[in-house]
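Removed from the display is one protein chain of the complex; every other protein chain stays in position.
The block that comes next holds chain A.
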Amino acid sequence: MTDFSLTINGKTHHLKDVPQDMPLLWLLRDQLNLVGSKYGCGGGYCGACTVHMDGMAIRSCSIPAAALVGRQITTIEGLAEGADLHPLQQAWIDHDVPQCGYCQAGQIMSAAALLNQQPKPSDSDIDQAMAGNLCRCGTYTRIKKAIHHAAEQLAYDATASKGGNS
């Protein structure tokens, strides 16, 4: 058992008596009631538990929470800025991506990490970045379209804000 602090969605949580090996996923779900990150496999195969560590996609089922001290953790609950959805979240709604929806938080977090690295991804960039996220319902076609759509939106927003500043 160990005590430590974690920064999750910009908020610092002081945690006590946490098992050393408890994966971040179960800390989020059982102790912090952040249940958007999903348990699917426990082995890093499905990606349903994907969150960000300093902007990079990680599998929260396979990393002990105690190893993340000093990192910025972002979960699906912290992706939107207040009421303003992230362009990916909006694109998922616009393209009616979900079927059962269970994997989609993890899909969106992987896609958001991709757009952080590569704002204009090609089809093969998307394939590569999203290959770790399973969708049992088979919504891959719509996921890919939604990512392209969100990338266009981000590019448009960037141009618009540049224009606004000049």
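In the analysis below, a contact is a pair of C-beta atoms (placed from the backbone, for glycine too) under 8 Å apart; a residue touches a chain by one contact, two chains touch by 3 or more; residues count from 1.
Keep this in mind: contacts and distances are computed from a predicted model.
Candidate names were "Sugar ABC transporter permease", "Molybdopterin-dependent oxidoreductase", "Carbon-monoxide dehydrogenase medium subunit" or "3-oxoacyl-ACP reductase", and the UniProt protein name of the unshown chain is "Molybdopterin-dependent oxidoreductase".
Touch with the chain that is not drawn comes from one residue among A:5, A:128 or A:159, which is A:128. Residues 1, 19, 21-23, 26, 29-31, 33-43, 45-46, 48, 75-77, 79-80, 85, 88-89, 92-94, 96-105, 108, 126-128, 130-144 are the ones on chain A that touch the missing chain.
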